[in-house]
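The complex is shown incomplete by one protein chain, all other protein chains being positioned as in the whole.
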């Protein structure tokens, strides 16, 4: 069960070319390609004739031509040519999915196309902006997206999973302030006068204690925005002070199947000291940390698969993930009852 | 569901030796071996005692000896020795399958043995005949045999799948004449004054336009005979004229499981110009073309598996495959109702 009437990341804009790309979202096989005129398109990856995958086909001026018997479908999914047949019967088409190219990403809408409103795309304008050196990456996960969401919503794990990268011994006791809004939750956390994590220490070149902050938004169902940073210990709100390290992280989860997930991440940074190579080192640190998460979470998925009846025991630090799971359940119920829209607002 | 009361190809005759060979047909595991006196035998590949596969055993004078506890079964499947036990209880046997060696192939009957009549074996006498240089091959397919049948019954795909081998731009519009007979359908097709396909051009050394023909028989449920050829453009029936290239192709499909198929093919040829190496080049061309088909068809099978409810949309060029699918359904119904024989005739 997935929330369908939302925008998910389908890929990086540069991945979409004249060569078709097959990718599965929410259990549906989709072919992504760029038309001759440059528009990014997402169609059902199944020719309506004999069910050959369109992704084996070729992009031509009028659309994509199936490699099997040569039928051509335009960017709206309508069949425009049937070799050996003059007339195209009504309804000869494949499903097309709303696809928007924005901030170097492709955003796809797997739900009711009539409800797709590009204003509801989460704002990631920092991605690749000139004053924000940006690292990014992709991880294919053998786990349901909610297990990854759980991970991102309980930073206790940083202390135990990410010893050499993101660890901060203060996390388990630094409970965040949690507030809900229509489209998700916000978590704010400040840890004053602490040792910088290995990653913040390296990226900020701090030889001192720091005040650490993160200001997080969980956009339902599966986008995590984390404006985090450190600044030498001092007075006032740490994120507003000069000389700080700023990391504008996004984890963008797109369910592939019930057991697998596309994990896209962005890491736009501002460093207190100029260093052209620093962004690459930060990217490597994030990739290392996220490989540690995957190691645990895929093992956790296997355990869950073996014991589907067992009940997890909630602990105090599950507050945020529990709230998000509850809100997702509510969204799913609303969709199941045919609710026409899911309330979405950019104002976090 | 498979038609059972017909002869299927079990292998090439040379594959059957004193070393047992395990192979699955119509979901049943079979062991093939040649007795000391040279007879090719097919038995159920499961010792009736503790279900060890007989194909792990050894061929001896009296039959095949199970490698586990040493029971011996003769070529009729009857147990003739039980180590440690003097008496052989009645009914101690394994199933045996009628097996006929003909035209360098082994033909197996998986249905009711009482109905097995070797006269009903499709005639492939061109295979290895002295005046027919013959290429041949085997492909293991991860797809149901009917998807391969569909492919062979709609030559539209040649234009799109086999660009570098069998392609002929005229195929989509060169609708064949289709006639039914008791045991299948016949398709005749003539394309006059066309460019030779890459394969025909090479094999016939044509530097001119040609008249192309194919005279095909689909023998239910899964044998495809295709007498095809090209001859320089002229008057009269192309297949009757001097100086033509003649290809007597057979695609012999034997279901392994619902999702896999044994694909044997034969390609006896007569070339207009003598060239001892040409048969090898033709064989390579066929192997290349059939690998292209497999690439599409196995992908198609995966799509079908993911969307078992979806309905394909028939196009005009599906006429032949639709008719064959209908006839196979009827055969299956007849077998299910206990019909004693399936009408078979060699007169196409």
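So that you can tell them apart, the chains are marked A and B in the order they are listed, and the count of residues begins at 1 in each.
As a working rule, a contact is a pair of C-beta atoms (placed from the backbone, for glycine too) under 8 Å apart; a residue touches a chain by one contact, two chains touch by 3 or more.
No experiment lies behind these values; they were computed from the predicted model shown.
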**Prompt:** Where the complex has a chain not shown, which of B:48, B:80, B:100 or B:115 is the residue touching it?
**Reply:** B:48
**Message:** One chain isn't shown here. Among A:35, A:300 or A:334, which residue touches it?
**Reply:** A:300
**Complete:** By the document's definition of touch, the residue of A:120, A:154, A:211 or A:335 touching the omitted chain is A:154
**Complete:** By the document's definition of touch, the residue of A:14, A:276, A:310 or A:336 touching the omitted chain is A:310
**Prompt:** Of B:84, B:236 or B:308, which one is in contact with the hidden chain?
**Reply:** B:84
**Fill in**
The one of B:3, B:41 or B:66 in touch with the missing chain is B:66
**Request:** Go through subunit A and note every residue touching the omitted chain.
**Result:** 150, 154, 156-157, 159-161, 171-173, 175, 295-296, 299-300, 302-304, 306-307, 310, 312-313, 315-317
**Message:** Could you pull out which residues of subunit B are in touch with the chain that's been left out?
**Reply:** 29, 45-46, 48-53, 56, 65-71, 82-85, 89, 91-92
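Note that in this section only the chains that are shown with their structure count from here on.
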**Prompt:** Taking each chain's centre as its mean C-alpha position, how far apart are subunit A and subunit B in Å?
**Reply:** 49
